[in-house]
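Structure provided below as structure tokens; questions to follow.
With one protein chain removed, the remaining protein chains of the complex are shown where they sit.
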Amino acid sequence: MKPQEPIPHNYSMRGLNLIFALSSIGLLMATGLIVGYDYVRGWKWFQREFMRMQQERIESDLRAAQLETNKTQLADLDRRVRENEVDIARHRDQYVLAQKDLDRWEGEHYAADQDFRFAKARLDAQRYIAEASVVEKRSDGPRQLAEYKRQDRHFNDLVLRLQDVTRKRDAAKARVDVWLGKIKTEEDKRKELTASVDLLNKQLQTVQLTGPNLILNLPMLDFVNPTFKVDQVVLSDLFVDVNYMHVPRVDRCMTCHRAIDRPGFESKKEAARLTQELQQKLDSFQIAQEKRKDVEDRIAQLKRIEDAPQDTLNPWRTHPKLDLFVGSASPHPLLDFGCTACHRGQDRATEFGRAGHVPASPRMERRWASAVSTLLPGPWDYNKRHWAWEENPFNETPMYPRQYYEAGCIKCHSGQTWVDQGDEINKATSTVELYGCYACHKINNWRFTDLRRPGPDLNGIAEKTTPEWAFRWISEPHNFRSTTRMPSFFYQRNMIDPSVVPAPEREQNIRYQDAEIHSLVTYLFSKSSHRPWQPPAGAGDAGRGKQLVESVGCMACHIDSEWLKDEKSGQNRLARRDDYPLERNYGFNLTGVGTKTHAAWIYNWVKNPKNYYADAPMPSLRLTDQEAADVTAFLLTLQKPQFMTSTIRPPDPAAVHDLAKGYLVNTLSDRDAEAKLRAMPLHDQLVFLGQRSIEKYGCYSCHNIKGFEGLKPIGTELTVEGSKALHLFDFGFVHDYISAEDGKHEHIQDNVASWVYNKVRNPRIYDDKRTKTYGDKLKMPNFHLTQDEARRITMVVLGLTKDLVAPEKMAALDSRSRLMEEGRKRVSQHNCRGCHVVDGKGRAIASTIADTNFLPPDLSPEGSRAQSPWLFNFLKDPTVMKIRPWLNVRMPTFHFTDQETNTLVTFFAEEGKAAQFDTMRAMHLPAANVVIGKTVFDMLRCAQCHVMAPVDPENPPKPTVADTTSLAPNLTLAKLRLRHDWIADWIRRPNEMIPGTRMPTNFPRDAATGGFQSPLAMAIDTPQFAQYKSRLLPYFRGDEKELRRTMTDAVALTDYLRDYIWSIGINQMRAASPDGEVPTVLQPSTPATPAMPALKSGRLERVQAGRGGGR
Amino acid sequence: MSEEITPYQVVPKTPLAGSAAGDIREQGEITRRNFPFVLTAAWLALTAALGGLTSVLGRFMFPNVLFEPVQRFKAGFMSDYAVGEVDERWKDKFGIWLVRTEEIMYALITVCTHLGCTPNWLPTQNKFKCPCHGSGYYKSGINFEGPTPRPLERAKIFIDPSDGQIVVDKAKQFHQERGEWVDPESFIKL
Amino acid sequence: MTFIKDFINVLSASSISFLLLSSIFAFIVYFNLLDGQLRTKGGKLFLGLGIAFVLIGLFIRPLLYLGIAYLAIMFGLAHLGPRLWDRKVGKWLLIFMLAGFFVSMLDPNFFLIAAKPDNVPIGAMIFLLGIFTWIALRKAYLNDKQIAAGGIPWEKTETSEKLFVWPDLVYTEMLCMILLTIVMIVWSIVLRAPLEEAANPTSSPNPAKAPWYFLGLQEMLVYFDPWLAGVVLPTLIIVGLMAIPYIDTNPKGAGYYSFRERKWEIGIFLYGFLVLWSFLIITGTFLRGPNWNFFGPYEYWDPNKLVPLVNIDLSEFFWVSLFHMPPPRLWVIRELPGILLVVGYLSLPPLLATGPFRRFYLKMGATRYYVGAFLFLIMMALPIKMVLRWLFNLKYIVHIQEIFFNI
Partner (left out) sequence: MADLRALQDGIVNSQIWKSIFRVGIPNTNRKRVLAVLGSLILHLHPVKVRRSGTRMSYTWCMGGTTFFLFLVETVTGLLLMFYYRPTIEYAFTDIMDLREQAPFGIMREMHRWGAHAMVIAVWLHMFRVFMTGSYKPPREFNWNVGVILLVLTLLLSFTGYLLPWDQLAIWAITVGSSMARATPGAGNEGPMSGLIKLGDIRLIHAGDDARFALIGGRSIGPATLLRFYVLHCVAIPLVAGFLMAIHFWRVRKDGGISGPL
């Protein structure tokens, strides 16, 4: 090689070489960096920790399993295997001979099988050739056919031969198996013994971080079969809105929340709760026999968790409600519902922050957001449970904070008044209904439409009360009643709070507010009707009135006191709404009613509220004149004189002028407005201002006020409020404030939940620090909500989203559910639960009636119990029949329309899964059944409690026995009222149907089999029952055995009883109407199928399209 | 700076006057004799880096997550299937034939083991026949004709204890030629 | 510190920054042109301009700041003199810029905008532009010195000397590639590519911005209607760029850095490239916030910030303000002043060709002269319009909404 030719260089070659070397090494490092960067992902850390946890658990299980394995048995088996081997070795020549024989036959079989298969293939081919040549009418057709037949014969020979050889081979195999079989059984037994250990060992391999898994998880190699991997669920019918289109969700939450669907990783708290729950179920035999073992195992597992030294932390915890969510047998299995459909958050995300986790409190926020190194936050912070969290401004659907989890129910369950097991969400929707949020804020959602106006009609206000009272009431309703739902509009934080409003402005605001209240009162009283109400004719007795109010049923809907003894401090304090059940907040609190109104009005109101205004929610209790007078006298004693002592400042003409002009200049020039105002006296100005103020504050949304019909509700529509982007919520300049209620320091987090919560808690808060004109200030009134109530309302608002769900996943969309939901809505609208138990809930009145026998009935079995026509008539007019005439509580007259009644009747019938029309009404009852039934009736001494006297609806029979509590319903009515099948069922298991009923259980269940036992089985042969026996025998053709057998058959006996009870009514009716005609009753019309719920716009069409199309 | 302020020497240079020693600034160019250590290191590092980057490209082609249809599905109850028949109801959706015989029930994967076509079930001839190259299989899945080298594969099949339904899991497959068809997971014993 | 920040905010939070930049640019050019002496006639002119700014600034507050800043920079530059091109001074300038940047990063509002992933390259671009402009001008300065001293440009000393591509060029190219790859990898790791919410046609973000390299155009849209700023001007920019080699017939300065030999070409090009292109992009990226309002670099981008945007047309100015009469109904008459002004502006070249620019006309020939002058006038229309808008709230010079024709 020649020496190199020297040439001039621009740069030093040596320097370039050095740069080359350094940059190449740099590139190598960069390559390493890119690989490392791609490899280090937050979720891997979670998976590694979880594998570690699993490993520890399996190892401890393994130790336990190894201890449990029966060592001696194992050794015994090994010994026997060896013995068998020795045995074979001893008879080796025989064994070898058999094996050789088998080998030979195997070979024969193989050959025969091959011949058979080839022949079969040839035969199939030949058949095709033959068929084809015949069809195509070729000349060689017959020849091919003949050839086919020949081959077929040959094939049959081969089949026979194959069968023969197979048989011989099997025989040879059996001979060999004699020798090997023994060893095999021993080995199988051994496998069985070590099965659990083997299984655990296998499991251990999958969760070990070392060994093969280490290599499988190495960077660049982790595409082969890594144990660290992204798990996901594709939900093709739950959608994410990418605005142009809805795309299926892809949830990857389980990548980090690995144990979410695996029982065994509960937190200690949850484990304790579950243990208790399961144990209770186990103890009360609610679990089927074959499942009991599983449940016991599960309890043992949970106990182990409770005793474990360390608590499982998130994200490795099991879902706390596996039976409801995530579990494969639950109604919301993981593979069908995923996670983000309920919790929201970013589907597809695999990093803590990006997933859209939202801290539930400022404290949590601080912990999450802190990082070891703020410059490089990453998985290395996770050890300290710092998630390097920061608000992701680009996530449009952050998760619901912990206290609002159940908000996620609404989007699928909005067609239901009641979500099964959704305690929080049910309370939340009821709270929204109670406060009537829907009146001012349109919520286009089945649950919140078609509900009553929350406030009373104001068109007759002058008949009811005085302007002075009204002024004070509007100024601050809470001063009159601590539990009122009427919110405070005036003198609120943004108007008068010295910490927010500077002094001169505050004084002006007070004058303006005074003027507005005056104008409202003036307007309402000037427009009010003045019907003359007649006062009660005679004087009422307040004492009797009090008794009536407490017993006749008023307490189902009303509260009569606002002072309570605080359980903690033992002192009296003002009551809050949530001190009482929801149902008792339905009507207003009766305190101070005497101050508010006067005798004539009360008298007429309690006689029939509908006289005052047609939509009055209060039903008529059909009080007699005297009763009404008594009640009036009592209610008038409920005075609150101190309320009327506060001073009323007269309206400031200047303020009225300013405000009225403010409205006028919108349409008129300044001069014209002035001229117009000059022409108006103060009263007219007030009326004008009052009208504008009603518009301003939206009074008409809750109250019926003439002249304001059909106006749009005042508030923001909330139909999809939960989907509104965060930046559209006006936080003003407020992020911290001192609560006006309790003086506590509140922090408003930067999320929608926190905004809404603080808004409903303190509606004017976002005006703080802002400079606004009087008219521009926020005007949402203050409901004085408790923290829980505010949280619940927030929950509903958060749940009202525009998330799209395929109809298959929507709850209660089928027509039966629609019928029932319509009924349920009526039930809560008319507060039926104030007196009755419906759907297993309610009967608020129970707290005021000591004796359970004087409680209104439990309606849980009403659908299967009552005949629909009877129920229809009863609801229309409860005076038709009195079932338990000795009750003080009265079923009131609601003046239902036919349609409402039908809706309710249908609801009960559907709930009881009963037919609308009971065909048994016209059934012929065999005489023998009636006689046997009557005898059994006598034997069980049913008549001791039940009356069977004929019924005069006008004059029901009075109790004849001193101990009225033992009285039972008049059986005469059974025929008209009860469903035939239900009677027998009821007699068999009354306590199961209505726990705590007075009806004795005559046919107790057998603890072992669960069958019914008859008390007459033994009794029939006792002397006391001789007469009955003789009475019965003829009906069994004198067959005593048959009689005895029947007497042990509880079902047969109750059926006889049923037929007898049914016949009583018929006989009595015949007696009542000589021509033998059954009295006619109004027939219910076929209930109209209620319309589908008006879901969000467009949804319904899709729903129907989806149904039509099917899937 | 000062040295730069003085005007340049206006000396036109001849091309390749580079023999002048001043212009040959370095003799660091590559020769065979003194292949320097620095260069060796540089080339090694560069080769390694490029190799690394190339394998990054390779790794890029293997996604971490698949959007394939689910491998595991519930196939209803045993009573839904007639004895002795090859059931084709899951063929289109999941690519599975369910076969119920007198003794057992098993799930065959509808992929020909020859070149991956989907064979047809011919009830009249009682065999699976692949349209691509004519491979034939018995009802059991054993190959008997055509070019295919091995029998059809069976999928994991078991009864869900919680509801008694048949569950088929395609993720786990059993090969007859490896003797895996005796595995209790490869069939349901009736 | 707060005072400086407020000062900078006020300076940049309006078109002043643009004026400032234009004047400083002119001054630098002048500086290079005449070895900047404040005592010369030109120097006094610039000085006078600065003093005028200050005097007017007594009434229009932002202009006062502008004048002060301008005078400070001018005196600073004059003090530095040719030392500006000293390596040491360059180094210090860079350090000063970097320090300013990092100190600014401590400000949360500045950080929020500057650290936005898509803005990082533009931040880098500011530095790159500064560095490379300095290098180019420095080299030009040195070469000019050489030529003035009777020498030849530095590049020419090596013209005849040729090197083998292998290894010299190939090697450096490879090193560049390797280093660039490293930069790209590290950059990609340190900075996440942005991904915001899914596209939503019903809700525009505030502000909605074009990709950063088009933000100059978007800024132009504030001053001109879309047909001009979005269509005609960009087309003319491309056409103008392409026309450069054909208009510029100056044989000097080919293949080496120089300034004095091509002072007009470089002056105009740099004005277009640095001020009208790069600076507008920087403005559009960093200084334009919600509702396309101006925000200083340390100001919070408050979407509720209100800025009065009352503009008037030339016709209104002419008829209403000057003659107190309603604008004539017929648009030809109404817009006559504007049309005359535009026609007058565009007929400047022939006028000038007979006067002060006669030597250009003679040197370049008629076609080149007219094309070049036209392009130059169009280019200058932007700063002129900007200044008019800023000083007089002038919206349109010609406003014929009847045919959508507005200038």
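Note that the chains take the letters A, B and C in the order they are written out, and that residue 1 is the start of every chain.
One rule holds in what follows: a contact is a pair of C-beta atoms (placed from the backbone, for glycine too) under 8 Å apart; a residue touches a chain by one contact, two chains touch by 3 or more.
What you see is a predicted model; the values in this text were computed from it and never measured.
Of the chains that are displayed, which are in contact with the missing one across the whole complex?
The chain that is not shown touches these displayed chains: A, B, C.
Which listed residue, A:Val81, A:Ala349 or A:Leu1057, touches the chain dropped from view?
Of the listed residues, the one touching the omitted chain is A:Ala349.
Write down which of C:Ala124, C:Leu322 or C:Leu340 is the residue touching the left-out chain.
Of the candidates C:Ala124, C:Leu322 or C:Leu340, C:Ala124 is in touch with the missing chain.
Of the residues A:Met245, A:Ala503 or A:Leu728, I need the one that contacts the missing chain.
For the chain that is not drawn, the touching residue is A:Met245.
Taking the full complex into account, what residues of chain C touch the chain not shown?
Chain C touches the missing chain through residues 118, 121, 124-125, 128-129, 132-133, 135-136, 139-140, 153, 155-156, 158-159, 161-170, 172-173, 176-177, 180-181, 184-185, 187-189, 191-201, 203-205, 208-214, 217-218, 221, 225-227, 229-232, 234, 238, 241-242, 244-246, 248, 250-258, 262, 266, 269, 273, 403-406.
Touching the missing chain, which residues of chain A?
2, 4-5, 7, 10-11, 34, 37-38, 223, 230, 242, 244-245, 247, 250, 252, 348-351, 354, 394
Go through chain B and note every residue touching the omitted chain.
Interface residues of chain B facing the absent chain: 29-32, 35, 40, 56-57, 59-65.
FYI, only the chains that are shown with their structure count from here on.
Using mean Cα positions, find the chain sitting nearest the overall protein centre.
That would be A.
Taking each chain's centre as its mean C-alpha position, how far apart are chain A and chain C in Å?
Distance between chain centres, rounded to whole Å: 65 Å.
Report, in whole Å, the distance between the mean C-alpha point of chain B and the mean C-alpha point of chain C.
56
At which residue positions does chain C touch at least two other chains?
Each of 161, 167, 178 in chain C touches at least two other chains.
What positions in chain B touch 2 or more of the other chains?
In chain B, the residues touching two or more other chains are 16, 18, 29, 46.
Quick check: in the complex, which residue numbers of chain C touch chain A?
Its residues touching chain A are 161, 163-164, 167-168, 171-172, 174-175, 178-179, 181-182, 185-186, 188-189, 195-203.
In their complex, what parts of chain A are in touch with chain C?
Interface residues on the chain A side: 7-11, 13, 16, 19-20, 23-24, 26-27, 30-31, 33-34, 37, 241-244, 394-396, 725.
Contact residues on chain A for chain B in the complex?
Touch residues, chain A against chain B: 1, 3-4, 6-9, 11-18, 20-21, 24-25, 27-28, 30-32, 34-35, 117, 121, 124, 220, 223, 229-230, 232, 234, 250, 328-329, 335.
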